[in-house]
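What you see is the complex with one protein chain gone and the rest in place.
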Amino acid sequence: MDDLMLNQFLLLGAILFCIGVYGVIARKNTVMVLMSIELILNAVNINLLTFGAANGDVAGAVFALFVIAVAAAEVGVGLAMVLIIYRNRASVDLDDVDSMRG
Amino acid sequence: MLEQAWIIPIIPAASFFGILLFGKRLPRKGSELGVAAVGVAFVLALVTQVQWFQHVDDAENESEPTEEHAAAVVDIDSESAAPVQEEEQPAEEDGGEHASIEPVTREWTWFQFGETEAKVGTLIDGPAVMMLIVVTLVSLLVHVYSTDYVGGDRRYTHFFAFLSLFTASMLGLVMSKTTLQLMVCWELVGVCSFVLIGHWWEEKANSDAALKAFITNRVGDVGMITGVIVLFFAAGQTFDILDINTQALNGDISHLALLVASCALIAAVMSKSGQFILHTWLPDAMAGPTPVSALIHAATMVVAGIYMVSRLYGVFWEGLSIGISSVNLLALVGGVTVLGGAGLAFVQNDIKRVLAYSTVSQLGYMVMALGVGAWTAALFHLFTHAFFKACLFLGSGSVSHAVHSFDMREMGGLRRWMPHTFKTFIIATAALIGIFPFAGFWSKDEILAGASQLGGPGNYRVFMVVGILGAVMTAAYMTRCVYLTFFGEFRGHGQPHESGPRIVVPLWILAVLGVVAGLANLPSALAPDSVELRFEHYYEPVGAYFPSIMPEFAHPEFSIGIALVSTLIGLTGIAIGVAWYTGRIGLRGITERNRLADVGYTTLVNKYYFDHLYTGVIADGTKGPVARGANWVNQNVIDGVVNGAGRLATVTGRWVYAHVDQQVVDGAVNGSASAAQGGGQVFRQLTSGKVQQYGALLFGAAALFAGVFIVFV
Amino acid sequence: MSNSEFLNDWGLILMVFLPLAGALVMLLIPKDEEQTHRWVALLASLAAAGVGVALLADFDYDNTAQLQFVVNEPWIDVIRSRFVVGLDGLSVPLVALTLLITPLCIIYSWNHFPEPRNPKAFLILLLVLHTGMLGTFVAQDLILFFVFFEVVLLPMYFLIGVWGGDNRQYAAIKFFLFTLFGSALMIVSFLALFFVAGGETFVIPELAQRISTPGDFGIEAVPLATQVLIFGGMFMGFGIKVPMFPFHTWLPDAHTEAPTVGSVILAAILLKLGTYGFVRVALPILPEAAVEWAPYIGALAVIGIIYGALACLAQTDMKRLIAFSSVSHMGFTMLGIATLTDFGLNAAVMGMVAHGLITGMLFFLAGSVKERYHTLEIRRLGGILVKAPRIGWIFGFTALASLGLPGLAGFWGEFPAILSAYEPGAGLSEVTFRVYMVIAAVGTVFAAGYLLWLYQRTSFGVTKEEFEDDEIADVEVPEWIAWTPMLVLILVIGVYPNLVFRVTDDQLAGVAQMLTAAVGG
Amino acid sequence: MVAQNIFFYVIAAGMVGAAVAVVTTRNVVHAALYLIAVFAGVAAQFIILAAEFVAVTQVLIYIGAIMVLMLFGIMLTRARIGRDVDMTNDHWWIGVGTAVLLAAVMGYALIDRWGDDALPAERQVNAVGGSNTATVSDSIFSQYLIPFEIVSVLLLAALVGAIVIARKDR
Partner (left out) sequence: MSAVLASLAQADGGFVRPVIDWHALAPELVLTAVLCAVLVADLFLPEDRKALLPSLAGLGLLAALIPVLTLAVDGADRTMFGGAYAVDNFALVVKALFLVAGYVTVLMSTNYIAEGDYAEGEYYFLLLSSILGMTIMGSARDLVTIFVALELLSVPAYLLAGWRKRDPKGNEAGVKYYLMGVFASGVLLYGMSLLYGVAGSTQLTDIGSALAGGESVPAITLAIVFCVAGFAFKVSAVPFHTWAPDTYEGAPTPITAFLSVSSKAAGFVALLQLVIIGFAERPDVVRPLMWLLAALSMTIGNVIALRQSNVVRMLAYSGISQAGFMLAPLAVMGQIGDDMLTSIVTYLLIYAGMNLGAFTVVMAVARKTGSAEVSSFGGLFEYAPSLAILMSVFLFSLAGIPPLAGWLAKFVAFRAVIDADTGWAYGLAVVMAVNSVISLGYYANIAREMWMNPVPDGDRTPVRVPVSLNAALAITVVFTLVFGVTQWATELGDMAQFVASIGP
């Protein structure tokens, strides 16, 4: 193994992605869920840059930059939602947020 | 007028609408309209009659020179190996007899399918003319009679309206050119009978009777429809009666088709003409007003079946191979009916029901006659029977008018109060029993003769025996009927009285006809040429469309033996009554001399003679074996079957509706609906409200789809 | 001449859409001016009828097989659907029937609207229905046909659901779902047909040509299996509408619950859409498939005849009984169609007209009885003839007509149907159909049975004591006006059936020949 | 090269461990800190992939901005600082299942497609006299101009909206 394989990055990304998925499903605290989402997005970024490097162009990098920017925006929105929920029900447990169903 | 015959049914039809629309406003509540219409129809019928005679005579006169036809006929005749015929039918007469008398026809297109045209029109020939007279005459008399009889009835007007409609449809039936038209009128008369039987529909019994009549007839109509359809296609898509007959006789139609058709049509005859086993509606139909019974259920409508057979005789002739067989369905049905009907007449207490069953058995005679090939005899009997049976019915009506009941147990001794009714009734009875020289004698005699002489090997002798038996029974039950009604003591209440002229006059007219009608067909043996066999001469449709061109077709010859036998038979039947009657007088003589004996004997008489003669001789002698059995069968089996069928249908209907329709069929539908709802309930679990489970579903589904497609694509 | 020019170009369109126009006008009139609404509705329907009469007068009866007054305009190009309407021998009787019935219904409901009254909505729906029905009978393009075919659903749904009886909502939705199910499959088969025929046109005659002679249009012949499947879809669509056993269960409910006028139109015209569809669409376009299906259709038809009759015998409700009698009667019509013969088809069309008049009339009567006695329980009725003799007599007359009495219209629907079953069209088993014939003939006995039994129980006898002393009005003026034409027609057609046969025959003979040709006969 | 590999695996191991810790630890703040570790690792990997600019952005935005936001969120929602008994809900096993399934599918797909592709040794996109950074900027302002402009609107919208939502109105 003298030079870098594409797959080691991709698999790393995949693993992060899956861990993130586990996080968003299993975590109770909404903020934790947001963190897990970030894991997912980072996994994607790794993919993008890996492919970028492999293809030898910068589209991947650019894409990653956009993802990062968007992620920032989303986190902002998400935290706003967390706050408002917290304000209305004094809890950030997603389990409690199920007044509508069926 | 032969051309314009269509006018005749139109007139009463018009009067039907007339009466319906403004009958109520007329002074006599519309009856005058009906009477007038039928009167005119009668006159026109007479005119037609006369013109037809001329037509026939002309046909003969010009048929003399036309050799080839005559020749043809002659050589047919010569090889027709009926020895009977050879000797007693002079050749010149043959020529006359067999000169093809073309019927006068007229037709219009009714509607067409593609190239097939359904026609409607008039077919005027012997039988038609004869029926025209019978129908219009009896109808006229009944109309007159009814003005008195149903006077003051709440539906007086409607009564006459439907009498008119009936007359119209019956006339239409007799002059039908096509089987389709025949069928239409056939149904129409059925409806009229339905309406008139149910005339007093307030009592359920009456409406029941009406329904029974109509539905039983519908059963027969299945046969009618089938027969007509089979003939229609078998004869190359035509309804035309003449065509069908001709083709049937020329062998253009397969024997099978003819057989099927005639069997089907026999079913129709059974229902319409009250033959066993579809006869049960006829006695019930007596629920209707008596004039109706006289007109529809004795004189005219019920003979529609016989008339239809006589119309399509070619079909039956070939289909049942009447000419060469010695037993066939038609004759069989007739024979059974003769005996069955007669037997049942014994056990009735309702005078009209007696007459009804007697009608049944008389119709049986006619059917039997047709079955054995005695065409003329059948129609002749139809002719005479119409008069005297109508007379009997009207008589019974007159009686009931007097005693307000039809139950013979509430009558008796009426001869003192109702001389006219009595006399006419006696005459008619004599005619029915067939006493020389009354009408019935001649016609019945011809039938017996036919049964004995016609047909293939061995002839139809069986049916002659049947006929003779029937004659005995007829005599017997009529005697009983007459005795219970007119002799003995009056057992009813109130003061009986003779009916008014509008009732009596028709009675007399019919009675007279009941005497003289028989003279219409004097056998050649007994009469000069000028008057012999006039009926046969003028009314038998000779020509290509009639079996007369077939070698086997022949006329029975008057045989003195049968005549005597039948007369004796009749007399025996009466003898019983007479003997017993005179015996009663003798006894009364004694009682006048001896009080004690008087007491003893009167009781003895009133019990003994009555019981002995009535119960012992008549009942045990005849009713016992035949009638009681027949009656039991009739009430429990046949009637049971007929009514049971109805009840069965209803029950089945209920079951099907409750279990199949509402549960299976409908259930399936509603079931699927609720299934969908249930599915909805299940799938609602997907949206549990927990967003993280949504997420799990999202990621999981994505992964799952990806996996599935990776594997399977 | 310009007059007939105008008729040619605009006659049909006017006739079809005048009622709709009337409805739009009524939308603008405030709700409480009921009198105005009545008149507008009546005039609209009469105007349509007037145009219709003009058309029928101008109609060339010597070649009824020919489409006349054809209007052929592009409509929805993208899906290759054109606006094609035209009259021919098959349409004329049904159009005439429709034009007759609707005004009569409006008159009948003149001053007794069912609860909740609201004449405005009621009449508007009636007019929309009118347009839908007329359109269906003149449309010559499958899509147009389908649209009109479906347009009638909504108004009828509301008529039943809003103005109906106690169980109206169930009945209404059942009617709606059943019919929609049928039409959903039907449209699928229409499309399949469209594509197998080269995806060029929806116009019925053209499609027929394309299927019959694919060579001329450069498309490959349609395999029989495909045709049979497509026919199956149409069968569902039309069969449910007819309705054929076992798809009939919506009918009794709908009829029983619907307001009088609703039942009348349902029985008189809506049911005909199904049978008409068979004759107009299914048979000409897919003759071979028709031959394949005919025995089964015939079987279902005779089952329907007997089954409906049996169900009738079980009914305790007058209206429901009449409804089931429809199942039985339409069985005759379908039998006629199933024979694929000239006779049979003629019988079918005659059967449609006759059944329309007669059963429509029966429902009118049922409505009037319900209005007077406030019940249709057969047990509670009785002696109508005593209380209201005229109604009683008319009822009797209609019942007789309904049981197929010769000399009245009903007979000409039944007898030729039975007749035709004796010699079915080319490629059909005679034995099978002769069996059908006998069964159908037996069915006539049942018909007499249940109808007369109904009549006996309701009209004969004496009035039940519960109605002993309340006043039962006899026929009223609007009823006279509404009924007389129907009664007269029942009689006239009965006496002179050629009124209908003459119009339909050429057309149907053509169809029959097509069917014969299809099986290479 | 080998150095890079060692470098990679060390960091990767750290990242995975930290990530697992993020989704398992019972302490919110610890989770946040572990997340920072992951982000840092990601930035390091970017360096290996010769995407310096992205790496820098990663550090600036994620660690500098997003994580701070996160911590603010944690504070504002007064989540208990320190161990919290139930940070994972009862349905965690669903998570496990889903994650495993995903991992299987992804792993198979990736290995199947890029089983033994190596990254090019020279990962600089050789634009004329420029570095990746230059190329990135070029393409952002030419090829990806429109997304770039949109993102600005997006950020504005997110900002405004977040404020409106989160704001306590009087």
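Order of writing sets the chain letters: A, B, C and D. Residues in each chain are counted from 1.
Methods note: contacts are C-beta pairs under 8 Å (C-beta built on N, C-alpha and C of every residue); 3 or more make two chains touch, one makes a residue touch a chain.
As the structure is a prediction and not an experimental result, all values here were calculated from the model.
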In the full complex, the chain left out is in contact with A, B, C, D
Of D:37, D:100, D:118 or D:151, the residue that touches the missing chain is D:151
Of C:13, C:65, C:180 or C:426, the residue touching the omitted chain is C:180
Even though one chain is not shown, subunit B touches it at residues 673, 676-677, 679-681, 683-684, 686-687, 689, 691, 693-695, 697-699, 701-702, 705-706, 709-710, 712-713
For subunit D, residues touching the missing partner are 105-106, 108-110, 112-114, 127-130, 134-135, 138, 141-147, 150-151, 153-154, 156-158, 160-162, 164-165, 169
Listed in rising order, the subunit C residues that touch the chain left out are 31, 75-79, 116, 121, 143, 146-151, 153-154, 157-158, 161-162, 168-169, 172-173, 176-177, 180-181, 184-185, 187-188, 191-192, 194-196, 199
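The rule is short, and it goes like this: only the chains that are shown with their structure count from here on.
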Between B-C and A-B, more C-beta pairs in contact link B-C
Here the gap between subunit A and subunit B, centre to centre from mean Cα coordinates and rounded to Å, is 100
Rounded to the nearest Å, the gap separating the Cα centres of subunit A and subunit D is 7
In whole angstrom, the CA-centroid distance of subunit B from subunit D equals 106
Residues in subunit A with touches to at least two other chains are numbered 21, 24-26, 94-95
Subunit D touches at least 2 other chains through residues 89, 91, 94-95, 98, 102
Note: in the complex, subunit C contacts subunit B through residues 174, 177-178, 246, 248-249, 307, 309-315, 342-343, 346, 383, 385-386, 400, 405-407, 411, 415-416, 418-419, 422-423, 437-438, 441-442, 444-446, 448-450, 452-453, 456, 459-462, 496-498, 501-502, 505, 509, 512
Subunit A residues touching subunit B in their complex are 21, 24-26, 33, 94-95, 97-102
Within their complex, subunit A touches subunit D through residues 1-12, 14-32, 34-36, 38-39, 42, 45-46, 49-50, 52-54, 56-59, 61-62, 64-66, 68-77, 79-84, 86-87, 92-95
